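Worksheet: one structure, shown below.
Removed: one protein chain of the complex. Kept in place: all other protein chains.
Entry: chain A
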Amino acid sequence: MSSLPIPTAKQEAWRYSDLDAVASVWPTPPAEEIHVAAGESLVRVIAPEGGADAVVIADYVVDVAAGGRCEFFILNTVGRLGRITIDVTLHDGAHFELGGTIIGGGTQTLEIVTIVRHVEPHATSNQVVRSVLAAQATGSYLGQIAVARDAQKTDAAQSVKAMLLDRTATANAKPELEIYADDVKCAHGATVGELDKQALFYLESRGLPPAEAKALLLQAFVAGAFVDLADDAAREMLEGRALAALEALL
């Protein structure tokens, strides 16, 4: 059990959250701790299930030893609040990979919050997040990257794209860089867009009803977050559940 005081909107990591929902389950269980030994690799697939009223808060603290590799693939679609946080520490030459998808509608608040700590040289991280938001949903990706003074040759990339199906939906994409080394590559890209109207018309002109045309485009959009998942069965499971979540929005 966490003895921490209940979060407030003043804290950067909580400012877009649904604090009433948080209060209803506070204090949350302690974070799951994951250690990846030197040279080992680990893949985690996280896809919470639950009803519309569920409050899902799942925290992970990950330590990846030298030359290790850790991959997280997340499908965040469930509940009134769905919040997944990962705090990763990367040692010499370690790698962290995140493929995250947020799909939400109604008044859902869905969040992926990461802190990637490059504490030694040559560590790399790559984070890809795709969000599809409808109605009054709020989807947030808060991605902090901290590069320690002697973590030279750090390579940290973030690609964040959100698609809004309604003007009333909100996407937040906050990268936060804290860099104390000087030989560092950090690439960040964030876009918020709407469905390509030309592509939609092209598909519809071939006979696809609008909902199916949209589903096809959105499926392709979110698939970008799962392409690097090597386990075919796990990837198909995520894609299938993502499609079901998308169809529920259309």
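In this section, a contact is a pair of C-beta atoms (placed from the backbone, for glycine too) under 8 Å apart; a residue touches a chain by one contact, two chains touch by 3 or more; residues count from 1.
The rule we apply is simple: contacts and distances are computed from a predicted model.
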Item to complete: Would you mind picking the UniProt name of the chain not drawn here, from "Acetolactate synthase", "Anti-sigma regulatory factor", "Fe-S cluster assembly ATP-binding protein" or "Cytochrome c oxidase subunit 3 family protein"?
Response: "Fe-S cluster assembly ATP-binding protein"
Discussion item. Going by the contact rule already stated, which one of A:Ile6, A:Ala23, A:Ala220 or A:Ala248 would touch the omitted chain in the full complex?
Written reply: A:Ala220
Worksheet item: Which of A:Leu203, A:Leu229 or A:Ala245 sits in contact with the chain that's absent?
Response: A:Leu203
Worksheet item: What residue numbers in chain A mark contact with the hidden partner chain?
Response: 196-199, 201-210, 212-213, 216-217, 219-221, 223-224
